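Shown here: the complex without one of its protein chains, the others still in place.
Chains: A and B, in written order; residue numbering restarts at 1 for each.
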Amino acid sequence: MIERIQVERSSRASRFFAVVGLFLLGLLIAAPFFGNRSILYLLVEIFVYIALASLWNLLAGYTGLVSIGQQAFVGLGGYSLFALTIFTGMSPLLAVLVAGVIAALFAIPTGFVVFRFKGAYFAIGSWVVAEVYRLTFAQVSTLGGGSGTSLPVEIVRQIANSRAERDSVIYWAGLAIMVGVLTVIYLILRSRWGLALTAIRDSEAAAESVGVDNYRTKFLIYFLAAGATGSIGALISLQKLRISPDAAFSVNDWTAFVIFIVVIGGIGRIEGPFIGTILFFILREFFADLGSWYLMFLGLFAIVMMLIMPKGIAGWLAERFDLQIFPLGRRIILPKDKQIAFSQFKTPETSEKRSTTKVNDD
Amino acid sequence: MPSKLLETRGLIAFYGDFQALFGIDFQIETGETIAVIGSNGAGKSTFLKSLVGLVRSKAETISFDGQAIWGKPAYRIIAEGISLVPEGRRLFPSLTVEENLSIGAYSRRKGPWNLDAVYTIFPVLKEKRTLPGTALSGGQQQMVALGRALMANPKLLLCDEISLGLAPIVVREIYQQLERITANETTVILVEQDIKQAMAVADRVYCFREGRVALEGRPSDLGREQITKAYFGV
Partner (left out) sequence: MDLAATLLDGVLLGGLYALFAAGLSLIFGVMRLVNIAHGDLILLSAFVALTVTAYFRIHPLFSLLLVVPLMALLGYALQRAVFNRTLGEDILPPLLVSFGLSVFLQNALLQIFRADSQRLHAGPLETWHIDLPFGITMGALPFLMFIVAVLVIGGLQLLLYRTALGRALRAVSDDGEIAQVMGINNAHLYGVAMAISLAVVSVAGVFLGIRANFDPSIGPTRLIFAFEAIIIGGLGDLWGTLAGGVILGVAQALGGRINPGYQILAGHLVFLAILTVRPQGFFPRTR
């Protein structure tokens, strides 16, 4: 007689957090009704960074693609938005989506070039490509050249009639994009595809030997991430109502800060970007007027984190308290008598006293 | 009077979370040649790597020439006088034959071994000394690996599967040279799959199985059945 072994996908903790999350989402949706302008603006910034950080985490933490060039797609998305609305009269909100598609299309030749590099050289290569985009757009005078341009008033009015409405519309667009990006990422990681990514991250050779097509899988993720980043970039420029090559393709704003968020929050964990973004904005609130001291501190903080807490805060929490907010693993719950037999396999080094065993966890 | 050159008591070793050795008690006296035999995965290579500091290990004692060497980094252990001929040769591909030999002397220990001495016992290496190490045949590479380990003028020489992948006639030639070397007061621990060859040159034999010592004694005292039982555990 074969005992039933249960496979459980979520723990009590994660179910609790899911309920909390839904409640929070409801609050956020309602925010424009009782929040003021600057709060909404700040929230959109937070949404943007959570989304960008989650995407970078997907690329670096799960797919093993460490890119220092995602700002290329932020800029491409922004410039696509401006081009679409100014030259084709497309509605701004639709243009945000289409900008994402355009960015994804650009990811094809871009990826073809940068994928010739491996590892750390891929990182620098992606940066070079971003620089090429920045320098090229600085030459495009119809979109403002080196100093950039503002979004024409007629187009701004297309978003919504009053300023308050505009703020709300952009806010909801930002919220929608963040939720959309997070949902897609979560679904990818929970699916078989997610297992493939973890396999690639752990050992490319081993992954190939079980039939994972490394190149195609990575390219697909890169493509999707580029598209999402493009839409986010479009939204950023829409909110700013202005675009310039240095701002749109800024390595500091769209890559350095994102990397810090992911590293400090916890790379390779879904919770990481959340924790990192919250910490980042708290730090910004208190220290940003210190200018270069603030950035020096961030740099130092990132170094120290990598040295003593390489898995970030989320990783530390997970290891210390076995806390997982987003369940990605599958836990085997053994029937009672099997648990005793299993304990014979304990090695002296592991001090696992738990009756459940984790498989395929991050 | 022969003295204990190396002694381990309760040696355990891990690869990450996986335990490979479960408490090895071992001793060797100066001038002895000991063979360590056992099937694949028995822990023989792990044992040598633990001695030299390449593998994380724990023990009640590991003492070498009167010094406790447990926990010391590999480069210090080499300086104390233990040398390893690694499994699979592991020559440095960017270095020529002569450079591979010379780097063996990095720890600058004093002794009879130098380039000339190595070329005397392995003359073919002198001809090929400017070639990259990897351009040589398997047997010649093994000679380089052996020579490289000798250049450190070790008190204790550890040989990990030096017969692996080599034709029998080549193996015999290498073991002949090994006898000349060991006649020289060098103490040797040989890990070997080729039981016959190992037993022929060894003063004592240890048989490992699944990370433990299953049998120990002089080759003349150990019967075939005894060894098979220890080797395979049946």
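The criterion applied here is as follows: a residue touches a chain if its C-beta (ideal position, glycine included) is under 8 Å from a C-beta of that chain, and two chains touch if they have at least 3 such contacts.
Remember, it's a predicted structure, so these values are computed and weren't measured experimentally.
K.L.:
Just one of A:F17, A:W127 or A:F280 touches the chain that is missing; which is it?
P.N.:
Hidden-chain contact among the options goes to A:W127.
K.L.:
Which of B:G41, B:P73, B:P168 or B:G233 touches the chain that is not shown?
P.N.:
Hidden-chain contact among the options goes to B:P73.
K.L.:
Taking the entire complex into account, which one of A:L94, A:L187 or A:M296 touches the absent chain?
P.N.:
Of all options in A:L94, A:L187 or A:M296, contact with the hidden chain holds for A:M296.
K.L.:
Return the single residue from A:L40, A:I188 or A:V251 that touches the missing chain.
P.N.:
Only one listed residue reaches the unshown chain, and that is A:V251.
K.L.:
Going by the touch rule given at the top, which residues of subunit B touch the chain that is not shown?
P.N.:
Residues touching the hidden chain, for subunit B, are 52-54, 73-75, 78-79, 83-84, 86, 90, 92-95, 99, 102-104, 106-107, 148, 152.
K.L.:
For subunit A, which positions touch the chain that isn't shown here?
P.N.:
60, 66, 68, 112-113, 116, 119-121, 123-125, 127-129, 131-132, 135-136, 138-139, 251, 256, 259-260, 263, 267, 291-293, 295-296, 298-303, 306-307, 310
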